[in-house]
Structure formats: structure tokens, C-alpha cells
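Just passing along the structure, written as C-alpha cells.
One chain of protein is taken out of this complex; the other chains stay put.
All chains are identified by letter, namely A and B, in their written order; residue positions are counted from 1 within each chain.
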Amino acid sequence: MHIVVCIKQVPDSAQIRVHPVTNTIMRQGVPAIVNPYDLYSLEEALRIKDQYGGRVTVLSMGPPQAEAALRKAISFGADDAILVTDRAFAGSDTLATSYALASAISQIEKDIPIDMIFAGKQTIDGDTAQVGPGIAKRLDMQLLTYVSKVREVDLENRTITVERRAEGGVQVLKTRLPCLVTVLEGTNEMRFATMSNMFRAARYPLKTWDKEKAGIEDLTKIGLKGSPTIVSKVFAPTPKSVKAEIIDTESNQPKDLAVTLLAKLFTKKPNLVRDIAKNAP
Amino acid sequence: MEKFDAIVVGAGPSGNAAAYTLAKAGLKVLQIERGEYPGSKNVQGAILYSDALERIIPDFRDDAPLERHIVEQRMWVLDDESYVGSTYRSAEFNREPYNRYTIIRAQFDKWFSKKVQDAGALLICETTISDLILDGNRVIGVQADREGGAIYADIVILADGVNSLLAKKAGFHPELDAKDVALAVKEIHFLPQETIESRFNIGEDEGVVIEMVGKITKGMMGTGFLYTNKESITLGVGCMLSDFKQQKTTPYALLEEMKAHPAIKPLIAGGEMKEYTGHLIPEGGYKAIPKIYGDGWLMVGDAAMFVNAVHREGSNLAMTSGRLAAETVIALKEQGKFMTEANLALYREKLDESFLMKDLKKYKEMPGILHKSPQFFTTYPELINKAAHSMLTVDGVDKKTKEREIRRNFVGKRSLFGLMGDAFKMWRAFE
Partner (left out) sequence: MSEDNEPRKPARRKVELDPKLAAYKGVWVFVEHERGQVHPVSWELMGEGRKLADRLGVELAGIVMGTPGPESRQFCSEAIHYGADLCYLMEDELLKDYRNEPYTKGLTDLVNSYQPEILLIGATTLGRDLAGSVATTLKTGLTADCTELAIDMENRSLAATRPTFGGSLLCTIVTLNYRPQMATVRPRVMAMPEKDGNRTGRIIEHSLGMVEESIITKVLEYIPDNLQGKPQLAFADIIVSGGRGMKKPENFQLIWDLAKVLGAEVGATRPIVQAGWVEADRQVGQSGKTVRPKLYIAAGISGAIQHRVGMEDSDVIIAINSDPNAPIFDFATYGIVGNAMVILPALTEAFRQHLSTARMAG
């Protein structure tokens, strides 16, 4: 079983600030992390490896610093790591990114055939959830998104059965390998790295691939050129300046506060009563 | 299991200085840091004193992330709504090589760590050393909080900062005394570079430090401080932990009041604030220094209480002690000597010869005096401010009368004997 996991290094959005004047991202002190959603995918891949044997290769496209994300993946137990990095990729949107990653995966495939690809549900910076499906389409693979549980992998018949989160329920899907899976958050919890894997990660000779090594054939499909979407404007949201209306009564007794609040609430949202009635006992 | 020549616990300034020096000398060094990366827990701004780093990385100015070099030092004595201050600004501070800089620790520590790794040390982060591994009395390794986490080395250098858990666990260090540590909090206020430069009347790359004592600490022993970084202002206040306990107040509350002070408010107006958690500073001085070496181990930096509270120096002592510890180990290795307590006494000798111990000795009475003399933080600032106000208010009263009034105020609030005593104590402490 050979699984490729696509991970992306992202700035920790919780710590991002926007320059009050220039509206640019202030990265001072903002740490880069592995996209949190990718960790669920990585852990799921590692569990499959634990259960069925095989290898896990992690793949990332990004600037040289993204090395840290890949090393982290090694520390959790991934076997190999490849960083696709080249200035030519700068400015790629999801279409171009999926093209580049799909090419790199085809190169990996030349060494060891691939049974599954895992991608994160979405990234916290791009937040599109498009790259996973994009890779699947480009490689003509079956696509299983929002997987909340891998029920079974049948190596003999080369099938996989998963539970997939749909809007109002869970679909149980069975498909053929190879396939691409994106994993729902909360599906599992990332393991704690062992000391020997920490050592291995610190010393791991990372493979870096430029566009040639990544097998990019058509240069018009990567970078800005290969990106149909164009960012025409970046701006800071006008902050929600409406502060809460603080409920205040003369007595300030809990009961009065509650009654006053409800009067305001149901005046503003008369339909709420109906919504409550739908579910209330 | 792997064995190293040396394990350094902690990747702050002291640990980095030690690991760098050891690795440069060709030793097989492992450095373990519990944070996500070096500096991850140290997001604040701080002052970097060049000399200590220059002795480790002479050309550090080429690529270290330095914010501004300090050209002006202000000292403010604050009353509730006013302050009396002195300013020292010198063109000499504007001549290279600069003597001190503001830095942002998160970036600086990362940079320093990169140098350490380039020098050949192996760094492992997100790993906490939970115990020392002992063979009798001798430290032979460390236990990390991970599966398979026992790692061995000839020498373990404890650079794990104030409140060194390891030292306590191994019994090298008594429980920290609340009298010996200050609790400090800092905030960073982000402002456009041009705003900072015009507000403080400084040019590009030039910086200002303001040290503050007085009413802001509500009689507790402590100080406030403000530094200018490139695009932000670091503002903070610290007081002795024991005082906080007694006063039942928190450093955050102090900081809030400090920010509202009419002298400070306009300096940070319009900034975007980021708040950081507090951190302890060991300020017990010379008398609080614990045992700093033993069989198989050395202690450096804040863990060893190497902080000069009077001059607000810490990282330079940390780096110096880290370097001296490493040089001790290198010297012993070269001579083929074991890392026994007797041999490691060389570290103490080196420390004693350096500015580090000399300075700490010089101020050894200081913490005690200040601790017993809250008047330095309440009464005096008030009186000094009143005096200034009186002298500077033109109201028809003659200056002589005013002087008399001021003197009466001083003696009224604190006996003449007390005043002389304070002066004498301070003189002795600074001597």
C-alpha cells in the first residue's frame, strides 16, 4: 500500500494581523503551521499504513520554508517527503496547483505505484477545498471528499469503503483503488511523535523538486499564467462595529433582564418562535 | 540509543549560545526545546546588548533581525498624572558599531537557532525534557516526554530558563522564592513606522527606551518600560511576585492603568495591540544564585538566576554564561578530562572573571533594599512630581518659599533620618 498525502504549510490564521494602514498581511511573528485539516488526512493515512502495511509519502508545493511542514510529517511517521518548489509556481491558483501536484504525483508513481492519495478537506488560508478534487480529476481517480471514517480497505479486491459526510446525513460509499480521499476534521487525533521519529525528521534528507523534476510539461498551466482566477482587490473587512446591545433594567434582577431580553428578541425576530417550536418538546 | 557529547536543554539565548559554541568546536550536540520552535514562547520585544553576542557571532549584524539601535534612553518617575524625567541622547549612539538594539525575540531566537543548526547542532523542538537521568549523583542524560525518550550525553547543560523545573526535580535548586522573581507582562502595539519615528523624534533604524518607576507599580517593587521596534512599540511592567501576592493585584491590571497614564497614552494611541502572557524574571540577584554545576551538568542563563535587575539585563548574561559553559566543556574535552563537579569548577572561575559575576556582586544588596523600601515606588515619585509642579508653576509665590515647602513635604512624608538612610542604602548598593 503506497499512500501520498498532500500537505500545505499555511500561516497560523489565528495569529495573523492586517496592517492598519496598508491592509497588507503582517507576518511578523506569525508562525507557519501544517494546515490543520491536513493532519487529519495524514493521521488517517498513517493508520491505514499501520493496519495494512506500506509506505506514506508526503508531498507539498510551496516555498523552501515549507520544508518544516514536511519534516513535521516525517516526525509523525511518514516515510518520505517531497517538496515541489520553483519560482515558476508562484501565483498558482487552485487549478494550477492541482496540475502541478498531479504531475508530481505521476512522477512519484513512476517509482512506486500509488494506491491512495489523501488531501486535506481544505486549507485555512486558501480555504477553497478545490485542490483535492482537482488532483483527482486530473489523475482520473475516484474522489471521496469529507470522509469521516474509513471502514475498510480490501487490498485483494482493491476496494475501499468509507463514510462520507453529506449535508443531512452520512453516505456509505464503496469505490475502487486508486482513489483520492479528503478527511473531515475531528475524524481522528494526530499521534504523538516518538523520539526516534523526531530524530529521523531532524536528519531526514528532504527531496526538493523543481518544475522539471516534478514533470511539468506545459509551463502555461502553472503559476500566474496557468491560473484562470485573478485577484483584483484585497481589502480589510469593515469591522462589525455594532457592539452588543447590553440589556439593562432598573432592578437588574435576572428575571427582569431575561424578560426584557426576550421582548426585544422576539420583536426583532418574530419567526424565532416558529423555529423553536419546530424542535422544542 | 544515541549518545551525544553534550545535550543542551532549552533554545533561548543561553542555550543557543552554549549549543553554538559547542557545535562550532566540533562537538556532537543535541539541543532540545519544548516550544514549537525557538522563540515561539517569546514573542516580545526586548533589548539586545551587542557585546555578549559579538563574542559568540562577531558578524551578527550582517543578518540578525535587529529592529532599531537605541539612540535615546529616558528615565521617568511617574506620579498619577505627571512625570519627571531625564533623557540621555547622544550622537555617539548613532555611530557604528551600535551598542544596543531592540529586537523581537521570536525572530531573533529563530535566527540564532538557525546559526546553531548551521554550526552542526541537532535541534529537536516540541519536546519537553521531563527528567534528568542520573547514575548516582551524576547526570548521564535526559528523559524526553516521548516514547523512547531517554537520551544520553557526557554533559547536560540546563538552559531551561527561570523556574528551571529540571534543576528543581533533580534537587539542585530549591523552590523559587517569590521574593526572588519578578512577574512581567508585555504588550506589543503595532503602529506604522513613520508614526513611531515622528512620535519619538527618531530617524529610520533609531530607537528609544523609556524606563519608568513610580506610582504605576502601586508601591510594589518594579518598573515599567517602553521600547520602540521597527513597526511596533513594546510596553510592559514587572513587579516582584511576592508583591503581587500581597497587593492582590495582577500585572495586567497594572499594565491597563499604565496605558491610561497621560504620559503614555499618546505614545501608543492608534496602535493595534497584541497581548502576551506574563513571564517570570529571576531578580533575586547574586544572593539567589543556586548551585550552578555538578557531576555531568551545568546551568546557564535565567535558570541560574543570571539577571541584572537594576540594569534590566538578562539576555546578555544568558549568552555569556552559555558561552562560558561551552568553553568549559570544550576545554575539559581537549584536556581529556571528565565532566566531574571538580573539573567543572572551571565554569565558576570563568564566570567570576567576567562582567557577569562582577556586576551581580556589585548589586547584591539591591533587591533587599528595594524590597524593604516601598517609598522608592510611591512616596518619592509623588514628592518629586509635586516638587517639579510647584517649581514650574508660575503663580506669584517666590521660589524660596516653594523650596521650603518642598523640603517640608519630603520630611513630612518620610523622616529626615529615613531620607538619609535611603540615600545611604542606595549609595552603598550602587557603589
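Please note the rule applied: a residue touches a chain if its C-beta (ideal position, glycine included) is under 8 Å from a C-beta of that chain, and two chains touch if they have at least 3 such contacts.
From a predicted model like this one, the values you see are computed outputs, not experimental measurements.
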Shown chains touched by the chain that is not drawn here: A
Selected from A:108, A:136, A:150 or A:201 as touching the chain missing from the view: A:136
Touching the absent chain when the full complex is considered, from A:75, A:92 or A:197: A:92
Residue among A:112, A:155 or A:276 touching the omitted chain: A:276
Positions on chain A contacted by the hidden chain, ascending: 8-11, 13-14, 16-18, 23, 25, 32, 36, 61-63, 89-98, 122, 124-134, 136-138, 142-146, 161, 163, 165-176, 185-186, 224, 227-237, 240, 242-247, 252, 254-255, 257-259, 261-262, 264-266, 268-269, 272-273, 275-281
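Keep in mind that, in the parts below, only the chains that are shown with their structure count from here on.
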Separation of chain A from chain B, taking each centre as the mean of its C-alpha atoms, in whole Å: 40
Chain A residues touching chain B - in the complex, by the definition given at the top: 17, 19-21, 26, 28-29, 31, 68, 192-196, 198-199, 202-203
Contact footprint of chain A on chain B as seen in their complex: 2, 36-37, 40, 43, 104, 106-107, 122-124, 126-127, 144, 146-149, 151, 190, 192, 231-232, 270, 272, 274
